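Following: one structure in structure tokens, then a few remarks.
Omission of a single protein chain aside, the complex is shown with its protein chains in their original locations.
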Amino acid sequence: MTLQRLAVPGAILAGIIALALAPYGLKNYGISILGLWAVTTIAAIGLNLTLGYAGQVSLAQGAFVGIGAYATAILMAKGVPFGATLLLSGLLCFAIGWLLGYPALRVQHHYLAFVTLAFATLAFLVFRNEQWLTGGIYGISGIRRPVILGWNTAPERAYFHFCLIMLVLVSGFVWWIVRSPWGRAFLALRENPVRAASLGVDTRRYTLMAFAIGAGIGGVAGALYAPLVTYIDPVPFALSFSLNLLLMVIVGGGGYFFGPFVGAMIAVLLPEWLRFAQGLYLVAYAAAVMVLLVFWPSGIMGILDRLLRPADPNQGAAR
Amino acid sequence: MESLLYLVLAGLMTGAIYALVAIGFTLLWQTSQTINFAQGEFAMLPAFFMLVALNLKLPLWLAILLGVGVSILLLGLAFKRLLVDPMLRHGVLPLAIATMALAIFLKESVKEFYSAEAQRFPSLFPEQKVDVGGAMISIQSIGVFLVAIAAVVALQLFLSRTRTGRSMQAVAQNPTVARILGVPVERMILLTFAINAALVALASALVTPIYLAKFSNGEVLGMAAFVAAIVGGFNQIRGAIAGGFLLGIVDNIAAAYVSTQYRAAIPLLILIVVIMVRPQGLLGRAEERTV
Partner (left out) sequence: MTAVLEVSNLSKHYGGIAAVDGVTFEVFEGEILGIIGPNGSGKSTLFNCILGQASPSAGEVKLDGKPVTGMRPCDLNRHGVGRTFQMLQVFPALSVRENLILAGQEHQGTAVGRLFGRADAGLSATVERMIEFFRLTPVADLRAGGLSFGQQKLLDCAMAFMAGPRLVLLDEPAGGVNPTMLGSLGERLRALNAEHRATFVVIEHNMEFVMSLCTRILVLAEGKIIAEGPPEQVRRDPKVIEAYLGN
């Protein structure tokens, strides 16, 4: 093991430790914002698998987060333990993603964007209108934070630590997928689906799996979101949230492992620091995204990648 | 409960607006693979250009004319040159994503720099109602319908009867062949963007007196345009027209017979069903499968 090969794992470990220690210098509000960052990052990681690695545009990631959040809130109110609701939220969104993607991907790839756009709007209508299930516009309040293996996550700091652990677990899961033959197949169908198919890659099935797994991870993010904010209503799960998640992935760098971390940081933390700017922030953000897309379509991680390894054009792709 | 005749007539009026917005959406896709997710915002914004002109005490007709002109410059030419041209070399999907950012930019800019409140917008037509076969229809609706239809017919005549129009169709069907045949492809594509901007500006002037001018208007109009274009057939202008009318009528009937809460869901369900059953759209030709 050379020092260089230790650099990346070392930096990751240092990052995790720094994040774990961060709440000790913050007030409750700051900690809850960090928790929101962690949960948003998980949702964006799921979308990065769909969009960044497999090249499919999904406009429903926010809706999947919503479905996960509502499923968890509703099931927990019925007394189902949190561990089970977390798993069920992920599986539910995986199944819905599969059913939704199947007809769309049969035709042409950009149809997935339209189907998911329609689905995100429909999901919002259901959240808002099915009062018997979702509480309608009043939402569901009093969602309790779970006790996990005897660890009470009710305090702000404890729940953040739990979200951080989940973030590490989800990242590990996605890292595993990306480096497995599946990850290679995703990349192949993004870069050149016709050639991929001629090598035996079942592009339809892999595309569907990339979308459904991404949706499932969105569901997990939703399951974590509900106890984080303890109160959910339809507003945060409108179409604009899905759009926002999409832009996070692009801004951070689609197809880069750490892209969603950076993208979510910009979308969640920056507005908090720039509160004085309020509405102007969104105008400037949207404009910045367009400029970024025109000049550096590979996002912030793409820029960093080029800055860090300028003299090594022949290196195998390590993204 | 209104009569079915009334609902269909009202639906034709709404449908004509949807068709205007959907035609432009289809044109951009055909000529330059631009999936414009900001199309709804394109139909929201011109009303604000016109409001600015009205605030300067200009007469309504001049305000509308100026609004259309500014739209052609900004939503047509500037959009093409500043966003579509540089993005298209990155691919169809990155461009689509850039238009999503543009949608947010336009919407938030109006909210921030003009107003977050709905603004009244004067109508070209009087408010009175007339009796059409037992249904009371406002002159405004009839006027909107006639102007929109006139625009659609004029566009169709332009596309089929003039040399430029036929060149544009050639570009839409096969840019490579069109280029070999000596069609100035670039100029034709630019022209489609200008036509799209004019169509959405017209739609904006027609619809805003009814809906009021609000930064969020684009959400409804944009969704209607996508659904109309896809349901009718993504690769056909007449598909967009048919899809627009169908959607307008279904929309009005759904508002009356389905709960108001789920009125917005009906077009989306139609969209999903069409994609499942007849993905090339009602009037579209099946394209060769890519994968």
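Here are a few things to note about the model shown:
Chains: A and B, in written order; residue numbering restarts at 1 for each.
As a convention for this text, a residue touches a chain if its C-beta (ideal position, glycine included) is under 8 Å from a C-beta of that chain, and two chains touch if they have at least 3 such contacts.
Worth saying up front: this structure is predicted, and the values here are computed from it rather than measured.
Here the missing chain is touched by one residue of A:W182, A:F211, A:F237 or A:Y285, and it is A:W182. Among A:N28, A:Q131, A:N152 or A:N192, only A:N192 touches the chain left out of the display.
The missing chain, though absent from the display, is touched by one residue of A:E130, A:D202 or A:E272; that residue is A:D202.
Think of the hidden chain as still there; on subunit A it touches residues 177, 179-182, 184-185, 187-188, 191-192, 194-205, 313-317.
We adopt the following convention: only the chains that are shown with their structure count from here on.
Per-chain CA centroids place subunit A at a distance of 33 Å from subunit B.
Contact residues on subunit A toward subunit B in their complex (touch as defined above): 55, 57, 103-104, 106-111, 113-115, 117-119, 121-122, 125, 128-129, 193-194, 197, 203-204, 239-240, 243, 246-247, 250, 279-280, 282-283, 285-287, 289-290, 293-294, 297.
For subunit B in complex with subunit A, the touching residues are 35, 83, 86-87, 90, 92-94, 96-98, 100-105, 108-109, 111-112, 219, 223, 226-227, 230, 259, 261-262, 264-265, 268-269, 271-272, 275-276, 279, 287, 289-291.
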